[in-house]
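One structure, pasted below without further comment.
With one protein chain withheld, the remaining protein chains of the complex are depicted in position.
So that you can tell them apart, the chains are marked A and B in the order they are listed, and the count of residues begins at 1 in each.
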Amino acid sequence: MMPRSQKTALWATAAFFLLAPLVVYPVFLMKAMCFALFACAFNLLIGFGGLLSFGHAMFLGTAGYASAHAAKAWGFAPEFAILFGTVCAALLGLVTGLIAIRRQGIYFAMTTLALAQMIYFYYLQAPFTGGEDGIQAVPRGTLIGFIDLSGIWAMYGTVFVIFMAGFLLIYRAIHSPFGQVLKAIRENEPRALSLGYDVNRYKLLAYLLSATLAGLAGATKALVFQLASLTDVHWSMSGEVVLMTLLGGLGTVFGPVVGAFIIITMENYLAQLGAWVTIAQGAIFVVCVLTFRRGAVGELGHWLKKPL
Amino acid sequence: MTEIFGVPTQALFGQLLIGLINGSFYALLSLGLAVIFGLLNIINFTHGAQYMMGAFLAYILASKTGLGYWWSLAVVPVAMGAFGVAIERSMLKQLYKLDHLYGLLLTFGLALVIQGLFRNEYGTSGLPYSMPAELAGGHNLGFMFLPNYRAWVIVASLVICLGTWFVIEKTKLGSYLRAATENPALVQAFGINVPRMITLTYGFGVALAALAGVMAAPIYQVSPQMGADLIIVVFAVVVIGGMGSIMGSILTGFGLGIIEGLTKVFYPEASNTVIFVIMAVVLMIRPAGLFGAQK
Partner (left out) sequence: MKLKRTLIAATIAATFAMAGAASAQVSDGVVKLGVLSDMSSLYADIGGPGSVVAAKMAVEDYLKASKSSLKVEIVSADHQNKPDVGSQIANQWYDVDKVDAIVDVPTSSVALAVAEITKKKGKAFLISGAASSDLTGKACSPNSVHWTYDTWMLANGTGSAIVKTGGDTWFFLTADYAFGLALERDTEAVVTKLGGKVLGKVRHPLNAQDFSSFLLQAQASKAKIIGLANAGGDTINSIKQASEFGIVKGGQSLAGMLVFLSDIHGLGLEKAQGLIFTETFYWDLNDQTRAWTKRFVVNSKGKYPTMVQAGVYSAVLHYLKAVDTAKTDDGTRVVAQMKAIPTDDILFGKGSIRKDGRALHPAYLVEVKKPSESKGPYDYYKIRATIPADQAFRPEKDGGCNL
């Protein structure tokens, strides 16, 4: 059922992330994978569900704090810490989804923004998050009892597996009947409704899935960097994931991966130039919206006339 | 001295007045946003950056040309209005046929660019802007000392807000604007230059933002991030008030200022959050806002 173009792209992605650490700093690649997963989760909601969430950082950050706290204060093993973080994000997704789903378009975006801001201010003050300091020195622990994650290769392998698993899950969701209904709702909601589909339930499910996988990315990231901080819940992080997805291509399968990778690399290059990172990001937003709406992968797919 | 919930009434009145002053600021700020969204259906995320540019322009006018506060009040909004017109003509125009969310993304990107450029040029410590001499000092009202400038803010804000509301809701020009947004083709058929009205409306909204910036310069820190911190709150005000309703934003601005002021007295740590809590609640019960009509 998988189009050949996408199969190729999938193998290419896996091969890239398997071989690249031999020449590229692995910590950088792990960061790229975490953000790629985050962007893919976000894309599920906007590209396929048609819902722009402006508060996705709350899932990334909540999972990060939860998993960091579990690993550090409660001594959870890494697999349980990540699981715990993901579950927390899923619960948050359920609660916020029930509130936000009833609205559409701009109102939905604003609601998610408001909710994310509340979460942010809560974390700013809650003692367990360490406020501005964040939760530091998070232990990576030993995976399933015998794989010591403080070694770089063990950690990398774990992140790779998580990334591919999350990505494949999203892929399956998109190409399943569930995904088809989502697409139908995005194209023409009244018609989907008239066909008898419980539109709100589908939207909520998509939202929940998106939140959970964003949480998975955040929980993993906390262990990779052994740190959970306010940056991950700030609204600029929500803006950044929109940027990554837009740049890569809204509604494409591989777009978010490419977009995330480009943005993170760009930040690397422009790091010394301080404010230019913000300027470049803003410029990319503007250019993408005006002339490059399909995004990098979208344009590529359009040119090849194959879905990507 | 009588006390309400542990706070002496005198102090409470003082805080209420402060809340009112802040509310008038919120109202003035959200006015531009409300006009642009209400009439053009564009979420102008650049609003914060345009507010900041207004303050900076006032500073530049003062330091480079010696033009003071009163001149800035007149000159800056006009200059920024022109800037707004330029943005609309060159970029926003192309997005009208698309989903509204693209407008949001474009203005968000623009905000990042403008803020980054200013931060690059001016650093982040902020620039000094002196209080106009005529408004310095204040009066002791008995329960608090009211700086003259703050009193001026209330007055100016009320005048501008009510004036704008009047123009849009009660005049012929306003009715053309409102009709043009509802049904541009029909209104254009009547011979009214709809694109020009839209452009001017956006410019007007931007001018309002810049005017708020000039008014902020003497009392708040003039720095490149002054808009970013404020924009989210202003959005909340507009959303609560009802995104299409001018009067809604004005009333909500004042109301929220008072509520925030009270929170600062009784539970100051939450004064940042209270607006968002209210926003979430309102969106749940009345998604179109308190005074809005769902489009």
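Following the convention adopted for this analysis, a residue touches a chain if its C-beta (ideal position, glycine included) is under 8 Å from a C-beta of that chain, and two chains touch if they have at least 3 such contacts.
Predicted, not measured: the structure shown is a model, and the values here were computed from it.
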For the full complex, can you list every visible chain touched by the one that's not shown?
A, B
Hey, which of A:Ile264, A:Ile284 or A:Leu300 is the one touching the hidden chain?
A:Ile264
Listed residues B:Ile18, B:Ile87 or B:Leu177, member touching the removed chain:
B:Ile18
Contact with the hidden chain, among B:Ala180, B:Met226 or B:Met279, goes to B:Met226
Contact set of subunit B toward the excluded chain (per top definition):
8, 10-11, 14-15, 18-19, 21-22, 25, 119-120, 123-128, 130-131, 137-138, 144-145, 147, 149-150, 218-221, 223, 225-226, 229-230, 261, 264-265, 268-269, 271-272
Chain not shown, touching residues in subunit A
22-28, 31, 121, 124-125, 130-134, 136-137, 152, 225-227, 229, 231-232, 236, 240, 264-265, 267-269, 271-272, 274-275, 277-278, 281
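Note that in this section only the chains that are shown with their structure count from here on.
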Measure off the straight-line distance from the CA centroid of subunit A to the CA centroid of subunit B, and report it in whole Å.
33
Per the touch rule, the subunit A residues reaching subunit B in their complex are 52, 99-100, 102-103, 105-107, 109-111, 113-115, 117-118, 121-122, 125, 235, 239, 242, 246, 274-279, 281-286, 288-290, 293
Subunit B residues touching subunit A in their complex are 43, 91, 94-95, 99-102, 104-106, 108-117, 119-120, 232, 235-236, 239, 243, 269-270, 272-273, 276-277, 279-280, 283-284, 287-288
